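Inspection log for the structure reproduced underneath, given as structure tokens.
Heads up, one of the protein chains got dropped from this complex, but the rest are sitting where they should.
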Amino acid sequence: MPSEINVGLVGYKFMGKAHSNAYMSVDKFFDCTAKPVMKAVCGRNATAVAEFAQRWGWESAESSWESLVARDDIDLIDIGTPGSTHAEIGIGAAKAGKHVFCEKPLAMNMDESRRILAAVRDAGVKHMVNFNYRRVPAVSLAKQMIDADEIGEIRHARFTYLQDWLVDPMFPMNWRMRAESAGSGAHGDLGAHSIDMARFLVGDLESVVGQKKTFITERPAEGTSSGLSATAGEGTEQVTVDDCSMWLAKFAGGALGTFEATRLAPGRKNFNRFEINGSKGTLVWCFEDMNWLKFYSTECPEHAQGFRRIMATDDCHPYVGNWWPPGHILGYEHGFVHAVYDLLEDIAHDRPCLPDFRDGAQVVAVLEAVDQSMEAGSWANVERVE
Amino acid sequence: MPSEINVGLVGYKFMGKAHSNAYMSVDKFFDCTAKPVMKAVCGRNATAVAEFAQRWGWESAESSWESLVARDDIDLIDIGTPGSTHAEIGIGAAKAGKHVFCEKPLAMNMDESRRILAAVRDAGVKHMVNFNYRRVPAVSLAKQMIDADEIGEIRHARFTYLQDWLVDPMFPMNWRMRAESAGSGAHGDLGAHSIDMARFLVGDLESVVGQKKTFITERPAEGTSSGLSATAGEGTEQVTVDDCSMWLAKFAGGALGTFEATRLAPGRKNFNRFEINGSKGTLVWCFEDMNWLKFYSTECPEHAQGFRRIMATDDCHPYVGNWWPPGHILGYEHGFVHAVYDLLEDIAHDRPCLPDFRDGAQVVAVLEAVDQSMEAGSWANVERVE
Amino acid sequence: MPSEINVGLVGYKFMGKAHSNAYMSVDKFFDCTAKPVMKAVCGRNATAVAEFAQRWGWESAESSWESLVARDDIDLIDIGTPGSTHAEIGIGAAKAGKHVFCEKPLAMNMDESRRILAAVRDAGVKHMVNFNYRRVPAVSLAKQMIDADEIGEIRHARFTYLQDWLVDPMFPMNWRMRAESAGSGAHGDLGAHSIDMARFLVGDLESVVGQKKTFITERPAEGTSSGLSATAGEGTEQVTVDDCSMWLAKFAGGALGTFEATRLAPGRKNFNRFEINGSKGTLVWCFEDMNWLKFYSTECPEHAQGFRRIMATDDCHPYVGNWWPPGHILGYEHGFVHAVYDLLEDIAHDRPCLPDFRDGAQVVAVLEAVDQSMEAGSWANVERVE
Partner (left out) sequence: MPSEINVGLVGYKFMGKAHSNAYMSVDKFFDCTAKPVMKAVCGRNATAVAEFAQRWGWESAESSWESLVARDDIDLIDIGTPGSTHAEIGIGAAKAGKHVFCEKPLAMNMDESRRILAAVRDAGVKHMVNFNYRRVPAVSLAKQMIDADEIGEIRHARFTYLQDWLVDPMFPMNWRMRAESAGSGAHGDLGAHSIDMARFLVGDLESVVGQKKTFITERPAEGTSSGLSATAGEGTEQVTVDDCSMWLAKFAGGALGTFEATRLAPGRKNFNRFEINGSKGTLVWCFEDMNWLKFYSTECPEHAQGFRRIMATDDCHPYVGNWWPPGHILGYEHGFVHAVYDLLEDIAHDRPCLPDFRDGAQVVAVLEAVDQSMEAGSWANVERVE
């Protein structure tokens, strides 16, 4: 059993920062069988990546992913770049015999997803997709409670992921609003999280029907400061992804679901929420109050039934005992630390990881089915990834 | 201008009680141009209706609606019976030249709806459907704020109406679970409220797609006590309506919507909720906290933006000044009093009522379009009622 | 056993309206052993009281309380006037052999309280003080749960009653801001409710220490419109009561308490709230969300402990089954109907009423003890009313 795992990270922006923090923190708070060694970080801008390496304590920097995966002293490749690059890097890493940890979404489409899944399977390496919200303690607790039959047979599931950062029409373009780099808009970016959560908590989706829309079709070109007016056609750029998507689902287990993702809901900052109604109880969670899980049980005495607001910060709750005493709330980045902890333990003990690339591919399959339903104006079946 | 309006009420159960209370209370709290006179209440069980009349102060009782509408001393017929009887009674009342106030839904289908609408138009009488939630002060306030452009152009609208009274599979059958008497289940009963609210606040719906399901297909026969086990097939009855429905909509004005109705959501007692996102703000309301309206405005100073919880009980809020001082919360029945007040004023001043039977028919048209989409598995257009 | 109880009401403003509504409604929703007959309403302005009688259906009007209590056809005198008149009217009514229902506070001071209590005892009539919040269903439920030992031995109790209607310094004077008519300000008006609630739920208070303050010492004279500026000294009047009071208590049972009342808390409209911590649970209630009771129990499974938000609108909750189906929320005036229902039943069945004038006097004793502590700057013992 290894006592150390050498990590090479690709990407040094938002996700690079979140992942670096996880590797830095994990062995301080958790007893890791194998500690991560922050060997190298990789990015195309050599100066910027060198600065990032220095700040975060990465031992070295690389300016191409090919050179990173070619290194003998790397055990695990962590992919924190935009989705359009995941397949290429992931396949390269797998071929080089590295374990692969990949940000969501796994890939841009099913074709890429199948290829990257085949690559990690062929190579026999560990593979995990970072759907970080699974490991928020309140969400992990919800999963435990569902598995323990505390809400019974699931009938309805509602998933909404609402943000508002694009409400201002003067907010300028970036890669997330171009189809070629992002694939889709809110639908893929936020919807992927909801789909993974739905599969985690409710199970596989069978068929879907939906709609999407781009309300703000043109924005100031990238680099333009937000708030500056730009004359249409001059200094503007077309938005080529959706602002929002809404869809319905039938789950394989019989439940019905609604899904919604948008970047145009004023006041919703990171409103990643679910409500699941079972035959004997309900669970509700929202990231904006991420430490709390709401629970209603029909099994309480009748006069005292009500939605319970559980503060998931007690020692008896998943992951929490490693941090602070009860009542000391956790934040966004803690989910990343939990994911990295589980990943490192799975590698050390040679166990399968969850969610793995098959899970990641299955999420892409759902996204594609929704796209098909939108084009067809009717229900579409979800491809089952084996 | 009349100083009194003579009322004849059909129905003496849940809605009969709510309407009686409204007629009894309205001229105590509001300055009515024309006061209602509680002339007669009508029901098929003569003993029961006589007792009801006595309790509530109705001057007389009738045991057939035909004899009620035939009376010369009645100006207004109020229909508070199940939906399957609305068309017949409403048409009869209109032919007799009475104004008609009808509980929702207006009728069982579009054919009935067209006929009842034609009848009141032909007769030139006033007609109003009682979508009572429009006149909850917080909802009326939302309408005023939307009309005053406080949230801008509407983009997303979510309507959920969740209840849990059928979660217990031993809850016995009643007329609401039979297609012949109720038409549909949660879809029509709860969905009708959501559709009216959507039309009131957002505007007309253009096309829809949806799904519905009956999870509990058999229940103890009517009269069986809840909680007693019944052997399947013996003492049980088939449920012939839906437990829940979920659907998507495109509004004529360009907004997208989601709708959901169910009687199987543990913990949701009367969770009639909307969230409407505009280009510069959001409004949220839920009946379970009916005195509060939540409002987010992007026009506040940036550091102090947040969802505001407005207690809609101030003198400056619609209807409220007639009740108690600010901060003294109102309940379910107050919406009925407001509806009756507006109805009486409209009759007294010979003004059109809102929502009228065209609105009621339009709601039925949406319900039918959703049904069609469910059968077809694809989007369906909503018929426009002229 | 009487089948009717003839009521004479003194006062026709805020409380007159709330009490009239209760008499009008009670026998519609509740099965009353003896129905109230709205015999006469009394007020000094003959024209105004006649109009009020007509509007609310009182059979007659009187312009002096003496003539009212002298009438043979009155069984019950209901006192809904300012506190400075309670003792005189109450004693007169008792001497005339009438049952007495009195708004809070019972009287202006202990001397008056002792005299009115002696009067009703001497006369052998029923007597009840209207602390209406006791009979909000969620509060009655709290009482049942405490009696059933669901939160264990009580240790801490917090009572806050916050309003904001005097925040605007241009809000003009009225009788509630003059010591001679109101006795005290927030302290007596709001604090009386909190003290009764504390005695109801926790038990008797033993000793107290407190402070109070008048922040806005001068206001536009009565009749001046709010918002109009008045030059100091000209058209202004001195405020002679407190704006707020804060105090600590030791309960006879060993618990410790904090109390606070103010009319200067922006945003708090009718924030009458308690939180009670016992050895195995906590109960929280606030009038602004009056249909909800929050409950935490240490006896739930450890992973699922949390504050439960109980919607106290189910048939199993006190009083509720007489109104609407579960989930249909009640408002401010429903507490008055419940009080009147219990009062009428107690009279009909010749049972003692609660809270009675001894309770009312005990509340005054606590208010006086707090006043003494404020003057002395040290703890004061509460007189025990026998």
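Think of it as A, B and C in the order they're written, each chain with its own count starting at 1.
The rule is simple: contacts are C-beta pairs under 8 Å (C-beta built on N, C-alpha and C of every residue); 3 or more make two chains touch, one makes a residue touch a chain.
Predicted, not measured: the structure shown is a model, and the values here were computed from it.
Across C:L9, C:V209 or C:A339, the single residue that touches the chain missing here is C:V209. Between the chain not shown and the residues C:V167, C:A304 or C:L354, the one that touches is C:V167. Here one chain is not drawn; of B:H99, B:H317, B:H334 or B:R358, the residue touching it is B:H317. Listed by residue number, the positions of chain A touching the unshown chain are 14, 18, 20-21, 24-25, 27-28, 55-56, 163, 165, 269-271, 287-290, 311, 313-314, 324-334.
Residue-level contact of chain C with the missing chain is found at 151, 155-156, 158, 160, 162, 167-168, 209-211, 213, 215, 243-244, 246-248, 250, 254, 256-258, 260, 262, 264-268, 277-282, 296-298, 305-307, 376-379. Listed for chain B, the residues touching the missing chain in the whole complex are 141, 144-145, 150, 292-295, 297, 300, 302-311, 314, 316-317.
Basically, only the chains that are shown with their structure count from here on.
Separating the CA-averaged centres of chain B and chain C is a span of 36 Å. We define each chain's centre as the mean of its Cα atoms; on that basis chain A and chain C are separated by 54 Å. For chain A, residues that reach two or more other chains under the stated contact definition are 297, 305-307.
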